[in-house]
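Only one protein chain is missing from this complex, and each of the others stays in its spot.
Naming follows writing order (A and B), and every chain is counted from residue 1.
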Amino acid sequence: MTEIVIAGLVNGILIGGVYALVALGLTLIYGVLHIVNFAHGSLLMVAMFAAWLLAEKAGLSPYAALPVVSLGMFALGWALYRFVIGRVSRGEDRAILLATLGVAVVLDNLFLTIFGGDTRQIETDLTFAMWEIGPLLLSVPKLIAFVVSLALATALWAFMARTDTGRAIRAVAKEPEGARLMGIRPDRIFALAYGIGIACLGAAACLLLPSFFVSPHVGNVFVLVAFTIVVLGGMGSFPGAVVGGLLIGVTESLGGLVLGESLGPIGISLVFIAVLLFRPTGLFGAAR
Amino acid sequence: MKWLALAILAAIPFALPSQSLVNIAMLTAFSAFLGQCWNIAGGFGGLTSFGHAVFFGTGAYTGAILQTRYGLNPWLGLPAGFLLGAAVGAGIGAASFRAGLRGSYFALVTLAFAEVFRVLSNSTDFTRGGLGINIPLNLSWQNFQFADRRATYAVVLALLVLATAAATWLTRSRFGARLAALRENEDAASALGVDLVQTKTLALALSGGLTAMAGVVYAQTYLYIDPTIAFGSERSVEMLLVAMIGGAGTVWGPLLGAVVLHLVADISRNFITTPGFAPMLYGVVLLLIIALLPQGLAGLWATLRERIRRA
Partner (left out) sequence: MLEVHTLSKRFGGLHAVRDVTLSVPKGQIVALIGPNGAGKTTTFAMIAGFIRPDSGTITFEGHDITGLRPDRIAEAGMVRTFQITQPFAGLTVAENIRVGAFLRTPSPRDATANARAIGTTLGLAPFLDRPAASLTVAGRKRLEVARALATSPRLLLLDEVMAGLNPAEIHDIVAMIRTIRDSGVTILLIEHIMQAVAALADDVYVLAQGSLIAQGPPRAIADHPAVIEAYLGRGAAAKLAAHA
């Protein structure tokens, strides 16, 4: 019994690493643009299809495809903000929320039209590979995903803290008017930040693919997970997204273990509701 | 004049020769009803909900369980569904508004509530889990099952009139004025004596109760429901789309929105029949509306009328 719990715990932490990467993109977009990006799950789905296509049609391993897909997603995110979300919404909160919902509806159904509703998977040499440590069996692709996700999270943090571009983004996040006076153009920074947030999804998709399925509906699976992590960690908080990601990974894994396959997913929704109702600032967030 | 025209338009389906045309009219009226239900909270109250399926599903399961488990007459599903839907709305509303949730946070919490209900209905025997509930076929009007789609249309039409009357009441009553004030500026409304939690909660309860009746009608028409049909997010999105495209916060917006969406669906079906194509177009229409007509089609209608009057 203990072994099953420990295995569940470890498995949860591993998947939580990728969740953290997905949530980092979301929290970055919220922290800088102050918008709730409801299209996040759908854009992850797009990235997963991109990685799947590269694997299936070009024979490219998802790990090799990671830089390409991330770069492509950055471009897609940048263009999406520049030409759709930024234009359509005119800066009104409700319009932005509905615009990101509109993008999600279009993307989900576009991929449903093209690929149909089937779920797809790829098999790499590593898909079923296991690594034995004492009594524990670790899935190798999940372990790789965990390590690379945390490495990318650290790199993103360093980028935000150490580079001029990162500082400019943080300046705009804090004081858009002040940044404008410094010669920074907030609209460019917004598109850039949105692009970086979506690029995180490109990396996450490539790391998920060897151990996860793809379908046009897969975004729905992730959107609530990602928002739960972000509100749990505190909207806009980087460390919050990482810790929240790990906590939610464990919650999901142990929830499935304790409550069973069909009732297990309720854990995440309940955590989300509880945080919003009782501690809306999350674990690491400042008062909003 | 306007009323007469509307009454004639609404009566046409009763004279239609084919059941499939009547079916299209019924589905359009059904969408309009759902859109109007969403509009009462989301349009007039500015309570943007992403999870109205929670009410739809509550109604669908209430009607189905009352007759299959307890042998009650299916017509009782309508009042029972209304009451339970309103209770769920009051519960979600009181909890969320007391906690000060608004805007995007409220949208997300409604989505989470719908997901909780979906998972619960998917995993308890009381709702027959993922198998869903079959309602035995027994066509008779006493049993709220109709062989003729025109009868279903009549029921949906009556509900649509009811919801539209509620929306009209919101444009005239004290309650509606208070709701609009809260939508526009919460601090100013509170300062003028408007009880924020109570007003918003009542609006969500009214909207939820009406939405649940749509769920009851759905179950009686298709005689089968499961957790995804009842609580899936597609229903929530459809309701929001109809209201937003037609014009949130206007009485006639949801009717326009429903007609446009069904026209888009029926025309696009002639070109591409793959699932997902029509909903994709809805998403495109939503983006266009947000960008070009924030007041929806009803807003366009009002602007045009103003231009004609001046010209």
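Rule of thumb we're sticking to: contacts are C-beta pairs under 8 Å (C-beta built on N, C-alpha and C of every residue); 3 or more make two chains touch, one makes a residue touch a chain.
Keep in mind the model is a prediction, meaning the values are calculated, not measured.
Taking every chain of the complex into account, the absent chain touches B. Touch with the chain omitted from the figure is made, among B:A64, B:I92, B:A107 or B:V194, by B:V194.
Annotation: of B:T124, B:N138 or B:S173, B:S173 touches the absent chain (contact as defined above). Residues of chain B in touch with the missing chain: 172-174, 177-178, 180-181, 183-185, 187-196.
Note that only the chains that are shown with their structure count from here on.
Residues of chain A that touch chain B in their complex: 36, 38, 84, 87-89, 93-95, 97-99, 101-106, 108-113, 116-117, 216, 220, 224, 227-228, 231, 260, 262-263, 265-266, 269-270, 272-273, 276-278, 280. Within the complex, the chain B residues that touch chain A are 46, 48, 50, 95-96, 99-101, 103-105, 107-109, 111-113, 115-116, 119-120, 122-123, 129-130, 233, 237, 240-241, 244, 272, 274-277, 279-280, 282-284, 286-287, 290-291, 294.
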